[in-house]
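Below: one structure in structure tokens.
Of the protein chains in this complex, all but one are displayed in their positions.
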Amino acid sequence: MTPTTDLSVSPALREPKKQPTPAKRRIPVAGLLRSLGSRLLRSLLLFGAVTLTVFGLSALIPGDPAVSLAGEGATPESIAAIREQLGLSKPWFEQYFSWMNGVVHGDLGTSFFYHTPVSGLLMGRLPVTLSLALFAIIAAVLFGILAGMLAATRRGRLADKITTVLSTVGIATPNFWVGMILLILFSLNWRVFPAVGYTPITTNAVAWFMHLVLPGVALAAAAGAELQRQTRSSVSEILSQDYIRTARAQGLTRRRVLWQRALKNGAPPLATVVGLQAAVLLGGSVVVEKVFSIPGLGTLAIDSVTLKDLPVLQGVVLLNACFVIIINFATDIIYTVLNPKVRV
Amino acid sequence: MTDAKDALLSVENLRLEIDFNGAWTPVVDNVSFSVRPGETLGLVGESGSGKSVSAMSLMGFLGRQRGQRVSGTAMFQGRDLLRLTDRQLESMRGNDIAMVFQEPMTSLDPAFKVGHQIAAGIRVHQDVTAAQAKELAIEAMDKVRIPNARVRAESYPHEFSGGMRQRVLIAMAIANNPSMLIADEPTTALDVSVQAQILALLTEMKEDLGLAMIFITHNMGVVADVCDRLAVMYAGQIVEEGDVFETFAAPQHPYTNRLLAAMPSITSRRGSLEWIPGSPPRPTDFVTGCRFAPRCRHRLESCELPTTLLEISPGRSNRCLRGNTWMQENES
Partner (left out) sequence: MSVMAQSAVRKSPRRVNPNRFSARLKKQPIAMAGLVALCILATVALIAPWVTPYDPYAPDLNAVLLPPGSPGHLFGTDELGRDVASRLLIGGRVSLIAALQGTGIALVVGVPLGLVAGFFGAWIDKVIMFFTDAVMSFPALLLAMAIAGILGPNLTNAMVAIGLSTAPRAIRLVRGSVLSIREETYIEAARSIGTPSYQIVFRHIMPNVLAPLVVFAAILAGTVMLIEAGLSFIGLGVQPPEASWGAMLGSAFNYISQSPWLAVFPGVCIAISVLALNVLGDGVRDSIGKKVRR
């Protein structure tokens, strides 16, 4: 094609020549890798900023950090020990780099209270919180998507009204209060579920599950409600699209259109909300764990605040932030994979 | 009205009412027409005249929800389309009657490959494996002249131009060899140069497959190109029906006359484009008399009487109360 012939040929007639050849079709993969790379880099940078923030938490301590952290009745020796451990006599960036050096090697310092490595404490609590968070996010996704689809297909009818009221209330209710009410009703009153504590899945899978139900539901309430709203609005918007009418004109059933077409089109924004809610859930689990006396990261965090155990607190906060970064990264990737337009 | 015996589709007294804040208002009313096998009927009118609404009612997209109701009959292959169950309707759609829509840019699902979308429609109606359906889909894409169909079947809609998307939609429509195709302004959203290609393709498909077609458009020029007969709609009613050549040569209804006059043409002796002053009434403002009267320059007081579509010669009908007497009046 030379530029001169361009003028004589209308764009429409040239159209067929623009078809991508099989060779060109490899580009999306390259694009995917490139966007993966840039997102990975961004996540790493964010990790850097997050460590700086977590490290900077110690700067918020009023007065002399060592004195303050040692608490009442501290001996000069214990104050000196803390000063030594935190390296408080050195300039801040040296402190940061030596702390960072530990962090990347998995050394988060030693707990002031337990006198054991923070990383060990975290690892012991991690499966508990992960079990709870996973239970909650699965429950939230199941409820949110089913109730949202139901509402979207029955707009203005009873099922829509009920689920919408439920989710509006769900978003406004503190999760730990939901937990308390569930606790009162289902374990204190009706004794259906155990009130407090946690059993590892390796010890007894049924007990593990039973212990997770109430805190899991409490934690899932807000996320499920948020997902229901999102599903309802995006699915009902999709159902009014021209391409749904096309599919119906082909003879596809309403059910098929709903579960295949609407769900796949609604998936990218839903994935984003799931990611967002997963992050919120991690934070929310702190108080819910306290209500159900679940020995997870949340109770560890609360204890570390009460005990002024700075290394442990920093460790929990950092670990949570890492999870959020990972969740966001995964959400971005899932969004890209699900959305053909972004992919190319 | 042609005799219903040899007709493929015969619509009688189609009426669609919509609940506007508690008042049932007919949007389309007293619509009767028929289409013979292999014949193309043009449904013509301004936007809001009820041409798309009529087609949507036949396909069951309108008239079945709450707040809408449909009456009349639409006999198609011995069955009344307006009285099918949802399941019967689904097995009819895309199989016996297919539809092509106005907006190729938004009528394809952005989340699925086009090959998959065509194949999905095939698998609903034909007992084939996924692989066979894929092959049939590629075949259909070949038929509508999508170059490199096998490769293109793996592309997503956004990788296609508007014209190509409309080809995909046509491929979807013909994939199950329907006996009738409803094309709702299939070229309106396309570039002028692409419009001609799509029209040529539709004509070719119609001839190759022996398709009957209802072609909805507001463009009289397109009607002349593709249609055998036409029904002109105004404000939810058919005002004139007849053979394309006869109607173009001697329009019987003043509205048809004005539509034809508004058609741009190289041979036009007038210096400027004709236009019809005013705008069509909304369904809530429909009157019992001639609905075009307020915009008609041949209006008499008697035009407030109720109108009927009268057969004036075999296959030709007119709704104008003045018959063709208005033609003697001076055009100015």
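When the chains are written out, they are named A and B in that same order, and each has its own residue count from 1.
Simple rule for what comes next: a contact is a pair of C-beta atoms (placed from the backbone, for glycine too) under 8 Å apart; a residue touches a chain by one contact, two chains touch by 3 or more.
This one's a predicted model, so the numbers in the text were calculated from it and none came from an experiment.
Peer 1: Taking the complete complex into account, tell me which visible chains touch the one left out.
Peer 2: By the stated touch criterion, the chain not on view contacts A.
Peer 1: Touch as defined at the start, partner being the missing chain; which of A:Leu88, A:Leu263, A:Val317 or A:Val337 qualifies?
Peer 2: Residue touching the absent chain, from the options given: A:Val317.
Peer 1: Who touches the missing chain here, A:Ala70, A:Val291 or A:Leu338?
Peer 2: A:Val291
Peer 1: Which parts of chain A are in contact with the chain that was left out?
Peer 2: Against the left-out chain, chain A lists 45-46, 49-50, 52-53, 57-58, 60-62, 168-169, 171-174, 176-177, 180-181, 183-184, 188-189, 279-280, 282-284, 286-287, 290-291, 301-302, 304-306, 310, 313, 316-317, 320-321, 324-325, 328.
Keep in mind that, in the parts below, only the chains that are shown with their structure count from here on.
Peer 1: Could you pull out which chain B residues touch chain A in their complex?
Peer 2: 59, 61, 86, 90-95, 98-99, 101, 103, 106-112, 117, 120-121, 124-125, 147-148, 151-152, 154-156, 158-159, 161, 163-164, 169, 172, 191, 193-194, 197
Peer 1: Considering the complex alone, what residue numbers of chain A touch chain B?
Peer 2: These residues of chain A touch chain B: 10-13, 15-16, 19-22, 25, 241-254, 261, 264-265, 267, 338-341, 344.
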